[in-house]
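Sharing a structure, written as C-alpha cells. Questions coming.
The complex appears here minus one protein chain, its other protein chains still in place.
Going by the order they are written in, the chains are A, B and C; count residues from 1 in each one.
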Amino acid sequence: MKTQPPPRRSFASDNNAGVHPEIIEAISQVNQGHVIAYGDDHYTERAVTQFQKHFGKDIAVYFVFGGTGANVLGLQALLKSYQAVVCAETAHINVDECGAPEKFTGCKLLSVATPDGKLREELIEPFLHGVGFEHHVQPGVISISQATEMGTVYKFEEVKALANFAHKHNMLLHMDGARIANAAVSLNTTLRKITGDLGVDVLSFGGTKNGMMYGEAVVFFDKKRAADFKYIRKQGMHLPSKMRFISAQFEALLSGDLWRRSAAHSNRMAQLLAQEIKRMPQVQLTQPVDANGVFFTMPKKYIPVIQQKYFFYVWNEETSEVRLMTSFDTTESDIEDFVALLKRTVK
Amino acid sequence: MKTQPPPRRSFASDNNAGVHPEIIEAISQVNQGHVIAYGDDHYTERAVTQFQKHFGKDIAVYFVFGGTGANVLGLQALLKSYQAVVCAETAHINVDECGAPEKFTGCKLLSVATPDGKLREELIEPFLHGVGFEHHVQPGVISISQATEMGTVYKFEEVKALANFAHKHNMLLHMDGARIANAAVSLNTTLRKITGDLGVDVLSFGGTKNGMMYGEAVVFFDKKRAADFKYIRKQGMHLPSKMRFISAQFEALLSGDLWRRSAAHSNRMAQLLAQEIKRMPQVQLTQPVDANGVFFTMPKKYIPVIQQKYFFYVWNEETSEVRLMTSFDTTESDIEDFVALLKRTVK
Amino acid sequence: MKTQPPPRRSFASDNNAGVHPEIIEAISQVNQGHVIAYGDDHYTERAVTQFQKHFGKDIAVYFVFGGTGANVLGLQALLKSYQAVVCAETAHINVDECGAPEKFTGCKLLSVATPDGKLREELIEPFLHGVGFEHHVQPGVISISQATEMGTVYKFEEVKALANFAHKHNMLLHMDGARIANAAVSLNTTLRKITGDLGVDVLSFGGTKNGMMYGEAVVFFDKKRAADFKYIRKQGMHLPSKMRFISAQFEALLSGDLWRRSAAHSNRMAQLLAQEIKRMPQVQLTQPVDANGVFFTMPKKYIPVIQQKYFFYVWNEETSEVRLMTSFDTTESDIEDFVALLKRTVK
Partner (left out) sequence: MKTQPPPRRSFASDNNAGVHPEIIEAISQVNQGHVIAYGDDHYTERAVTQFQKHFGKDIAVYFVFGGTGANVLGLQALLKSYQAVVCAETAHINVDECGAPEKFTGCKLLSVATPDGKLREELIEPFLHGVGFEHHVQPGVISISQATEMGTVYKFEEVKALANFAHKHNMLLHMDGARIANAAVSLNTTLRKITGDLGVDVLSFGGTKNGMMYGEAVVFFDKKRAADFKYIRKQGMHLPSKMRFISAQFEALLSGDLWRRSAAHSNRMAQLLAQEIKRMPQVQLTQPVDANGVFFTMPKKYIPVIQQKYFFYVWNEETSEVRLMTSFDTTESDIEDFVALLKRTVK
C-alpha cells in the first residue's frame, strides 16, 4: 500500500485530473429507469444532435470508450491492411498505443521526425515513391494530432495544406483530437472551422482530457465513410452497453460552453506557467506554448526534487527536457506555488 | 427525435438498467484532485485488494472498459492464433461480439449446439481428433459462460469436470462471468468457490450487468499467465486512463455485499416471474430459471402487444420463444404488473 | 531414416502424385535467360491469355503458390473483417487450413453440416437473421468447393441457385476449385460454364492436384473486385518471384487439353474403382462418385492390412469410412490390384 498520498494536483497529464463537476452532475441526471443499451436511446440522440450543431448536419458520429480506440477504429474505417498511415514520429498512435494501430488494422505506420510534432507536405512526399508498386505499402491516410503531443497547434493553413495534399494523392486526413478543444481555443475559433471545414475526413474527438470521466467520439465528415462503422466499433470491442452515461457527458460538454471554458482555462494556466518560465534564465522553453502543454529544459539534478511535490514527466532524458500539462482544474495558485518552488530550487 | 419515452423499466436486458446509487456515490467520492492515470493509483490498489479478498492472494486482476474486451483479451492471453476456442453455439463470444475474438486473436471458434447453453465433455471430444495435425486448428481453450446466455447455471461438478477435461488435454478453462454474481447467488456460494477453486484459469468478471456504469475485470488464477497482460490490454485498446473511476465502482461492489445483494435481488425477481409463468397454461418455460433470465414460449401474436409496455427480446422467431431479464432495480410491482398484463393478453 | 520405400502409387491424395511430364517439360522450356521477376514477363502474359480463353476476356487472374493462399487471399479481396463466410462443415477452408482464413481475414466462418459436402440455400438462411445488427458478424461470402471434399459435384442449377441467393442477399459466391477440372469433366462441360457463367464471383483455380508441381490461380470474374489484389497477394506472402515457372505450368495445362485429359483420367479411375466397390457386399459406398474421390465403409480391422500396400486415409473413425483419391497417374492395374487385394482381405 502506498503510504504517501499523491499531490493534490500534478502537472503529469490532463488525464490525471478528475471529472468536471458538471459532468458528474449530468451522469447522475440520466441515471433513471431503463433505456435500450448500446446507444439506441434518446440521451444518445441528444448528444448526437450536439455534435451536429458543432460539426454540421452531415456528419456521422460514434462514441467509444477511449482515445486509443477512437484513433484505431477511425483509421480502420479508412484503410485496407496494405495501406499505410503517415504520421509524425511523436504521434500518440506511433509511440503511445503499444502497436494497437498495426495490430488491429494490419497497416504499417510510416513515421517521420519533426521538430515540433507537426507534419508538413515535404516530409510526406518521399513516401509517394512507392505508390502503385505492390512491394510497398500504399500511403492511405495522413494522421495529425491537434493539438500535437508537443503542445503545438497547427495553423488553419497548415491543416488545409495537408488536407489538400492528402486528397490530391488519394489519401485521407485523420485528426487525433484528444486535445481538439485546446486547439480550438488556441486558434480562437469553432470546432468545425479547424476540422471538417479544413478538409479533415475523420476526427477523434477527445472528451477524457477535457474533463470527462471516459468516452471519446469518432466524427466522420462524410457519412458514407461511416457506412459500416457500427460493425467496426463492435468488432473493435468499443461499443459501450450503458451508452447513455457517455452520451450524457458529451451533452454536458457540448450543449453549453463547458468544452470551451475548460480548455480555455487550461490553456491560460499553461500561458501563465510559460510566462514565468521565460523569465527564468536557468530553464528554457523548447516548444511554443500553443495549448496546455509546457515543454522546457532544466538542470537534471533538480528534477526529482521538484517532482516530489508536483509530479510531471521527463520527456527527454538526454536533453533534460520536461513536460508539464495543465488541466481544467489547475489553479493559479498551483502555478504560483510551482514556480516559486522551481525558482527556489534552481536558483 | 423519439416522441415516446421508454418504459420506466424493461425486461430487455440487465444492461438496460442504470447504475446502482451506491456505485454513483462511490464515483463521486474519488473525484478529488489528481492521481496517476492508467491504474497506478491507490484507488485501484484498493479495488485489487478487494478482488484478492474474494479470489485469493495469488490472482492477477486487470480492469477493462467492457465485457467484449474482457473476454477477447483474456482469451488472447491464453492462446496462439493457430489454436481454437471451444464454446457453446449460444456463447456471447460466438454470436454477440461481431467476430471480435476471431479478429483480435486470429483464433477459430469451434462451437457446438447445446440444449441449455452448457458445454459438456462429450460435446468437446470430437474436436480432439485433430490434435497434433498441422492442417487443423488446435483446441486451446474451453470457454463457458456462468451464468449461461440461456439463464442456466453450471453446477459445481459440471465446471470441475470441464476444468479437468481441459487440463487433461492441455487446454485451459475460460469463464465468461458477465453474470458470475448471479451464478454465485444461485449456487449459494462465494465467487471463488465457483471459479478458481474449480479450476477456472481466467475469468471475465462482470460489473456492468450487476449495477456498474462500465468496467469489467479479467481475473487470472495463475499470475504467470498474466505476465504480459498489461501489454495485451493496452494494445487491445482497453486501458482506461482515468482508471480510478472503474476502481471505485469495483470497490463499492466488492467491499461489502453490494455484488451479492444486487444479484440476489435480480435472481429473486426472475424466480417470482418464473413461478407465475409456470402457472399459466398458455406459456411454457423453456429453460430452468437458475439466474436472472426467464425464457418461455408464448403465442406469437401477443408478443408485440406486451412489448409496447414492457420491452423484451424475442429469442427464437421460429419457436416464439422470448427472453426476459431482471436486474438489480426490477421491482416486485414490475413483475406483478407484467404478469397481469400477460394474463390479460393471452387469456 | 525411413527404411521402406513408399508404395509406387497410393490412393492417399491427388497431391501425393508427382508432376505430369508435359508440365516438367514446359518448365524446362522457359528456363532460359533472364526475365523480370514477379510476373511482369511474357510467359505470364501467355498464361493469362490462356485463362482468358477459358474464362472470358473480362476476368482478372493472379497466380499464387498454393491452394490455401488462393482461397484465403481470394476471400480477403471480397470481405471486411466483420463479415463472415458461410461454408459447409467439411470445407477445406473450414477444417484443413489451420484457421488461415480467420487469421488472415479476421472473418468468422459460419459452417453448416451437410450430408454430401454441398451447401443449399435453406442451410444458409438462418444466418440472415443477424443482418444489420452490429452484434453479429455479417454474412458476406458463400464459399463452395467444386468438386466438394466429399467427392461430389454441384449440378449447374445448384451453383446457379446459390449464386442467385448470394447476390440477392448482398453476398458474393466464392468457389474453391482445387478440383475444378474434375468437376468440369464430371459435368461434361467447359471451365467457364460451371463458374463465371453461373454467377461465381471468385474462383480458386487448382493446378497442383491436377498434375502441376505448385501454383494455383485466383480468378475474378469481375475485374473491379481485383483492383487491389496485387497488394493483397504481396502482403499475403504469395507473390512468387520467379513467376515464369508457374506461368509455364499453367500454359501447358490450359493451352491444349492437358487439364481435361488428366482430370478425365482420374475421374475414370475413380469410376472403375467405384464399380468394383459396388459389387462387393462387405463394403458400402457412402457418397456418389462424381469426381476423383471414392468414399466407402469397410470393416475396421482390414484397413491397416490394405494400407500397408496402398496408403489411403480413414475419413471417419467412428463409421470406419475411408477415402480413396485417384490422380492423373493412377493406372488401371493399380485399381485392379487394389480391388484384388481388397477382395482377398475382406472376403
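We take it that a contact is a pair of C-beta atoms (placed from the backbone, for glycine too) under 8 Å apart; a residue touches a chain by one contact, two chains touch by 3 or more.
The shown structure was predicted, so the numbers you read here are calculated from the model rather than taken from an experiment.
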Residue among B:92, B:118, B:209 or B:234 touching the omitted chain: B:234
Sole contact to the chain not displayed, among A:84, A:289 or A:306: A:84
Residue of B:89, B:134 or B:332 touching the missing chain in the full complex: B:134
Interface with the unshown chain - residue positions in chain B: 38, 80-82, 106, 134-135, 138, 228, 230-235, 239
Footprint left on chain C by the chain that the document does not show: 1-2, 5-10, 12-13, 15-19, 21, 24, 27-28, 30-37, 41-42, 45, 65-69, 72-73, 97-100, 103-104, 208, 213-214, 231, 234-242, 244-245, 311, 327, 329
Residue numbers in chain A that touch the chain omitted from display: 81-82, 84, 95-99, 102-103, 106-109, 129-130, 134-137, 317
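As a working rule, only the chains that are shown with their structure count from here on.
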Central chain of the complex, centres being mean CA coordinates: B
Chain C against chain A, contact positions shared by both copies (same if over half, else different): same
Rounded Å distance between chain A and chain B, as computed from the means of their C-alpha atoms: 33
Centre distance in Å when chain A and chain C are each reduced to the mean of their C-alpha atoms: 50
Shared interface positions of chain C, touching two or more other chains: 81-82, 106, 134-135
